Every structure is written in structure tokens, then in C-alpha cells.
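Supplied in C-alpha cells, the structure appears directly below.
For this depiction, one protein chain was excluded, whereas all remaining protein chains were kept in their positions.
Just so it is clear, A and B label the chains in written order, and each chain counts residues from 1 on its own.
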Amino acid sequence: MDHQYESLLAIGVLIPLIGFVILALFGHRFGKPYASYVAFAAIVISCILATWVLVGWHGTGDAARDELTKNAYRYHWGSMGDISIDVGVKLDSLTVIMFFMVTFVSSCIFFFSIGYMEGHSDEIDGQSKYHRFFCYFSLFAFSMLGLVVSSSLLFLFIFWELVGLCSYLLIGFYFDKKFASDAAIKAFVTNRVGDFGFIIGLAMVVLYLGTFDLDEAARNFSTDFYAGTGIFASSINLFGWQVSGMTLATLMGIGLFCGAMGKSAQFPLHVWLPDAMAGPTPVSALIHAATMVAAGVYLVARVFRLLTPDAQFFVAVIGCITLTITALIAIVQTDIKKVLAYSTLSQLGYMIFGLGVGAWVAALFHLMTHAFFKAMLFLCSGQVIEGCHHEQHITKMGGLRKKMPFTCWTFFVGVLAIAGFGIPWTHAGLGGFFSKDEILAVAYERTYNWHDTDAPSESHSATSEPPSVKAVSAPHQTHPPSETPEQHAGSIQPVRHAGSTAFTEGGSDDGIHGGTDDAHGGDHHATGTPKKTGIAATLPALPKWMFYLPIIIAYVTPFYMMRCWWLTFCGKPRDKHVYDHAHENWKMFVPLVVLAVGTVFCSYYVFRPLIHHAASGEMGATHTPAIVAFDGTAKTIADAGDKMMMTLTHDEGKDPHHALIGLVGFAWIIGIGIAWLIYRNGLAVGKRITQIWPISWCHRALVQKLYFDHVYDNVLVGGTIVLGAVAYLFDKIVVDGLVNLTAAFGRVIGIFTGRQLDMPVERYDIGLVDAIANGIARVAMGIGTVARRPQSGRIRTYVLIATGSVAVVLAAALIAGAAD
Amino acid sequence: MFPDEFYDFLLDGVLTIGLTHYLILSVLLFSLGILCMVTKRNAIGILIGVELVLNAASINFVAFSKYQTGGLDGHIVALFIILLAAAEAAIAIAIFMNFYNTLRTIDVDRGDELRL
Partner (left out) sequence: MESSILSWLIFLPVIGIVFVLAAPGRYARSITWLFTFAVFLLSCTLFDPFLRSWAFDGPYGTNMHFEQIVEWINVGGFHINWHVGIDGISFPLIILTTLITWLSAWASWGFDKWKINRSPKGYFALFLLLETGVLGTFAALDFFLFYIFWEVMLLPMYFLIGVWGGPRKEYAAIKFFLYTLAGSVLMLIALLAMYFASADVTGTGTFSLIEYATHPEIAKEFNNPARLFLGWPFAKVMFVMLFIGFMIKVPIFPFHTWLPDAHVEAPTPISMILAGILLKLGAYGFLRVCYPIFPSAAVWAAYFLAVLGLVNIIYGALCCLAQSDFKRLVAYSSISHMGYVLLGIAVMTTVGFQGAMFQILAHGISSPMCFFLVGVIYDRAHHRDINRFGGLWLSMPRYGSLATLGFFASLGLPGLCGFIGEIWVLLGTFSAPWPWAKPVAVIAAFGVVLTAGYILWMIQRVYLGKLRKEYASYPDATARETAILIPMAALAIFMGILPSYTFDLMNGTLADVLDVLQPAITAAQDVVIAMGG
């Protein structure tokens, strides 16, 4: 069975679709709760398949995996012009673990939903829409899984939009509420803004790389880069701005990234995600925390090979801004779901930032761990909200620990995970600890050790490999060797003038050399003097703020999470009604426990190696030059092998970076501690702090979410609607006016010719032609009037006239005769 | 007692029946016929007037035939006119019947429009 894994994955994608179709057509007949069983069964089957594939894949050797990836089946779906659009499963480690993660988390959340929907949560304006909820959920599962497995950028985009649709439908599930449907629209339209960029990026990929296939696109990109052809030799004029070569390639990358900005809610398109919490809580957990919003990160990871250094820098900047501002806003939120939403945004910012700085593996690892603990946190909040009679404000909670112990402690696990709980210098820690540290470690490398790697200091080269030099790895054996590295060496020159590139002279040699025996990226041999090569050399060092902001936020994150947890579960109850009502439901806390266990154990040991392998597949197989693919830190490129974990804080067999450990290693405990100090006695201290002058100022701004919504609503949305109104008025008045004016002009001419020349309608009209005709008629009429008088119809008159006439004639004749 | 001319006149013009007498008779008859047509409102009266006029014409034909041209042309025409008058009278009376049926009168002044 050559195609065993792909077939399994493909079936796994289609089963939720079948569930969707069944529910869409017959869902209302199943009713409550049987409709949910269909959806749940479907996703569980998918999850079993995914597990099967994961286990099998885990046991497959690297070479065999690469073979499978390469030989994956492609179905010819259609053609766009000369470009064939093939679709298939992009079978690699990333797909496998993403698939597993999505199905696993989905299964948990589906199960949770059955409990969540038991009450009145399925009712819209009094009508039960139970089946519809699970119908959408199944559709979402299908779309999300499709997105994960797509090998084609076009299909990725198609599923991309479909998950957007599901998000729209589910945010607006309680569509009788205005704010819910508003939030749904906001989510969809904001995503569309991102998709606008995505479409442009897609168009550029199609035009310059001539394919939709992710791998082939990356291969062509690489070939073009070396040959100085394709996009690197192109130049377009965009609104008077001449864009060419490298800048053009950057634009392509940014275009694709725009899609991710929409879906992963990155600044400045982050505004929809907090509002999306209007949906039912399981939706928030599944779509707006664990899976769909991570799709943007996934996309960036997938198109990473098409990102130029500038584009990567752009990605990093956006990620950095997002993670900072959203974490700050999270501090002041009082709605439990909003806190989690903003923390999701912040974590997504981390991932995007990680990708931008090159920490590919770390970012995806963070994605995985985050999916688990954030889904769990949201489910906990769902439990709390459902238990507390739909009360969402943490200011009204407190002391729920006794009422809902399972929820409390699973939530706390989540808090620890997101805070980055871990003990420095050891292997002990939760997933979030490693992933976050890894991202920060790479950021550190990029900030401080970047410029001097061409001539590395003694101390550094003793312990570590050159950072990042993944520039040119070998062409995969089976790739058509049209462009061998040697040829590249000669043809690299044309690229040099393509704009911002300025790589070192020796770079190309080095890269080629390094690449020859680097088939799978895992066993890269050190090539002596580390040099950044090719395009990698143009990667700028990060500005320092991009290193320090994430570190500061690493302190902020535990703070606001602890605040949320403490205010909810500890202290004294602040609202008796809420407290009395609170209860737990086993259908809802079982998945919590499962996810908590996953958070603690599963993610690190299973996912990290696979993502690591994915990196080598993604980066190694296609000798992409534009990539500086950090694998963890750059150090691990050389000796990755079985050493999966290379963070700054603990570095097997090598000296850890003690100063950095001091900087971030204890952030989680400090953040949690401060939060505890402030909120241990309730809200009073916090309130007093926010009244101090400059803080009060910031507080107000943060409560107002830094006024993004105000600006967008009033300027962009309002502006568009006004523009629409203006356009319509223009249409009515000017365009239609011109039409009517033309018609009126025609009428005027008609009236003139008609009335003045032809025929009068009003008294003052002349009507020349008519007047002539009427004149003639009138004369005839007059004659007639006179002539008809004798025609009285009386025979006697006729006789009289006849005889009289004869008499007259005779008389005349006589007189005439007499005259003769 | 009268001058000779008078007696000549009487002899030639009055006592000797000639063309003139016929013509005078015819004129009288014609005039009476016209008078009858003009004055009568009764359709029958008018028909009688018409007959008078026709008879006047017949007399003229016969008279001229006898005194001027000779032959029988005038007589034939006179016979033809008699025939025609009979036919015309029949038709006219049929019309009057309809007229009467429609208007309940045979006053021709009531029928001064071209429709009934």
C-alpha cells in the first residue's frame, strides 16, 4: 500500500463531510441529542484514522517518509490556462501532526459540546437549532482537515474560505442577538480583507512560479532565485511604483501573509477575534483558539519557503506588535472569554513572530501546545459559563474552586502551560515553556549573534554551529536536476542587482558545499567557517525592541492568566446568585481532563520530533535559498538527530546561556506571583492601582482596546458605507440624471417639433404643419357648411329648388334669346 | 266686335287644337304636379304630384310626336313612362309602408335624415 497514509488522511477528511451532509439533510429528524452523535462519531473515526497514521508515521524512517511525501498521489482537478491544478494530500510530518491535533482536539470539543448543548444553549429565539450546531461543526472539521492536507495553494485557499464560512456561521449561531451576527460579519469581512492580500499573493505565485503546488512553487522559487529568472527578473508597475526582483518577491510573500493576518487575527486585522467570542463557547475553543486561527500560522509555515528576508522581517514585525498590544489589552479584560481571546491573539502573535524570525520549528511547536492548552482553557471557561448561568464576568465570580474542582485545576494547568511553566536547567516543564523559550532563543540569536557570525567569536564557535545556515541544502535526489548547484554558482550574480540583496562573496560556494551531503536536513555536516549564504545573508539583524518586547510579554502573560484564574476560582464569591448556581457536568469535564493530560505529557515528546522532521522535509527537500530555517536555534542544524530540544535555557551538552535564563526563565513565576499579590484579596487593590495617574490613562485606553474598533467602525466601515451612499446618490442623480436628461432632451425636441412645428397640444403652441392642415380642413368645412344648408332632407324644398332653378335657367335663356 | 286678329287668334290659337294647346295643358299639369309636390307633406300627395308631372311629360312626348316629328316614337315613350310610373308607384308605396312602419306617419318632413 503505497498510498496508505494519504488514503487514510483523505478518508479522515471526508468522513466529517459525510457527517455534515447527513446532518444538513436529515439533521432535524435526528433531533436532540442524536444529531450530535453523528457528528461525534464522524470526528472520532477521523481521529482514530489520524492516530493510526501518526503512529505509523512515527515508526517510519526518515528516508521512507520522504519517499512517501514525494510519491503522494495527485488528482488532476482542472486547469487554469496552461497550469494544471492538482490536488492531493501533502503528506509530511507537519500534516500528520496537524491532522492529529485537529481531530483530537475536535473530538474532545465535540464531546464537550454534547454536554454544553444539553441546557438551553442550543436555542435561538426559543427554537432549538441543535442539529444545526453539529452540522456546522462537522463542516468545520471537514474544512479544517482539508486545509491541513491540501497540497495545492488554491485548495488551501478554498478550504481557507470554508473555515471562514464555518467561523461566520458559528459565531453567528445565536443569530437572534444583534451583537452575535455583527461579530460574525466582522469576522468574515475582516478575513476577506486578508484574503484580498492572499488573492494577490496567489496571483503572483501563479504568474511567476507557474504552479499551485506548494512544493513545486518552492522549487521554482529556488530555481528562479539562482537563475535570476522568473520573479527575480520581473518588474511591474504598481500605481506608479516600479517594483522588481527581490521587492516583487517580497510583495508576493507579504500578500500571502496578509491571508494569515486575517485568519490568525494579526495586527491590524486582530479586531474580529475578541468579538468572535459571541459564539457558543465550544466554538471559541475549537475555531477561535485551537484550530482555525492557527491556520494562518500554518499557512505561513507552508509558504515559508516563498518568503524573502524582507517578507520574513515584515512577518516578525507584525507578530511582535500583535503579541504586545493584545497581551496588554488582556490585562484589563473582565470577561473570561475575552481574556482568553486576547491571550490567544498574543500567543498567535508569538507564533507569527517565531516564524518571522525563522524559528519555524518552535513556532509550530508552540502552535501544537497552544492548541491543547488553549482549547482546554476555553472549555473550562465554557464549563464555568454554563455552570454560572451564562455569567461571563470574572468580577462576579470568585470562589468557584469548591463548586467546580475539576474545572478549577484543569484551568490551572492551562494557566501554567501558557505562562510557560518549567524549571530552567532541567527538562521539566510544560509544552509552552519549551516552545516559547525556543522562539525567544532564536530571536536572541537574530538580535545579538547575527552580524558577527561571518567571523564567529571563539567562545561561540566552540559551542555552537553557525546560526541559521540552512541556506542551500542539496537538491533532492529525485528532483529534476535541471539546475545543479554548480550552475547556480555561476548564475547567482544577476540576482545581486535585484535590489536589496548583498550577500557575501564566498556564500554561494559555502552553500553548495554544505548542501551536497545534506539530504534530509537532519545530519548537516559543519562546513567549517560558518557563513551566511545566498539570500540568507540579507536577513537583517533584528532591532532590539523585537527581542525585548516578547520578553516583557512573557512576564505579562502569566500575570493576566493568573488574574483570570484567581478571580474566577479563588477568593470569596462576589455574586451569590452565580455562586449558588455553579455546578459541573461530567460530559464537560471529561474532555478537560483529557486535554490537560495531553497538555502535560503528549505534546512535547510526540510533536517536537515530528515537527523537527517536518522542518527538514519542508526546508531540506527543496533546497530553497530564501530560507534561513532555524531549527530550534541554529545550533541544532548540525546535530539535530536525537537532540530535539535546543533552547537557550538548557542546551544538552552545551553551556546554557545563563544571562538569558535569568531574563526569561523565571518569568512565569514572577508574573503569577505579582498577579497573586494584587488580586489575592479580590479586586480592590487592582482598582486602586488603576487610579494612579499614568496608569489610569493607560487603563482607559486598554479598556477601549486601544481604540481600534472605534477607528475601524467609524473610519473604515463608516467610510465605506458613506462611500456606498455617495455612489448610489451619484448613480441616482448623475448617471440616472443624465439618462433622464437625455430623455428629457429628447422630449423637449419632441415637444418643440411636435407642438411648434407639427401639432399644438397647449393653447400657446403653434403647430405649423397642423395649422396648415387644419386651415385647409376649415375651408373645406366652411364650404360644406354652406353647401349643406339646402340639403335639408325635405323633398319639397328640393323640388322647389329644382323647379326654381329650371325656371331661372329658362328665364335666362329666354332673356338671352330676346337679346339676340 | 273684336278685331280680326282676335278671331284669327281664336281660330288658330284657341279653337283650332294644335300643339300649343297640348303644351299649355302639359304646363298646367306639370305646374299642378310641382305645386302638389311642394305643398303636400303627405307622401301620397307627393306621389300624386309626381304622377301628374310624369303625365305632363307623357303629354308632351305624344304632342311633339304628333305635331313635330311624326311616327310613333313619342307614343312609345309615353307608354314606357306609364309603365314606369306604375312601377315607381309600387316601389314608392312600399317605401312609404316602411316609412310608416318606422315613424308611424307618412309625413315626409319627418324623414329628413338619411336613416330611419
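We take it that contacts are C-beta pairs under 8 Å (C-beta built on N, C-alpha and C of every residue); 3 or more make two chains touch, one makes a residue touch a chain.
What you see is a predicted model; the values in this text were computed from it and never measured.
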Next item on the list: For the chain that is not shown, enumerate the shown chains it touches in the whole assembly.
Entry: A
Next item on the list: Based on the whole complex, identify which of A:I11, A:A41, A:V55 or A:A203 touches the chain you can't see.
Entry: A:A203
Checklist line | Per the touch definition above, residue among A:I689, A:A743 or A:V779 touching the missing chain | finding: A:A743
Next item on the list: With the full complex in mind, choose from A:A41, A:A725 or A:V748 the residue touching the hidden chain.
Entry: A:A725
Item checked: Touch with the omitted chain, as defined above, among A:D125, A:E762 or A:D820 -> A:D125
Next item on the list: Over the whole complex, note the residues of subunit A touching the chain we left out.
Entry: 24, 28, 77-82, 124-125, 127, 154, 157-162, 165, 168, 172, 175-176, 178, 181-182, 184-185, 188-189, 192-193, 195-196, 199-200, 202-204, 206-207, 236-239, 720-721, 723-729, 731, 735-736, 738-739, 743
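Keep in mind that, in the parts below, only the chains that are shown with their structure count from here on.
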Checklist line | CA centroid of subunit A to CA centroid of subunit B, Å | finding: 120
Checklist line | Residues of subunit A that touch subunit B when the two form their complex | finding: 792-796, 799-800, 803
Note to self: So in the complex, the part of subunit B that touches subunit A is made up of which residues?
What the structure shows: 34, 37-41, 46, 108-109, 111-114
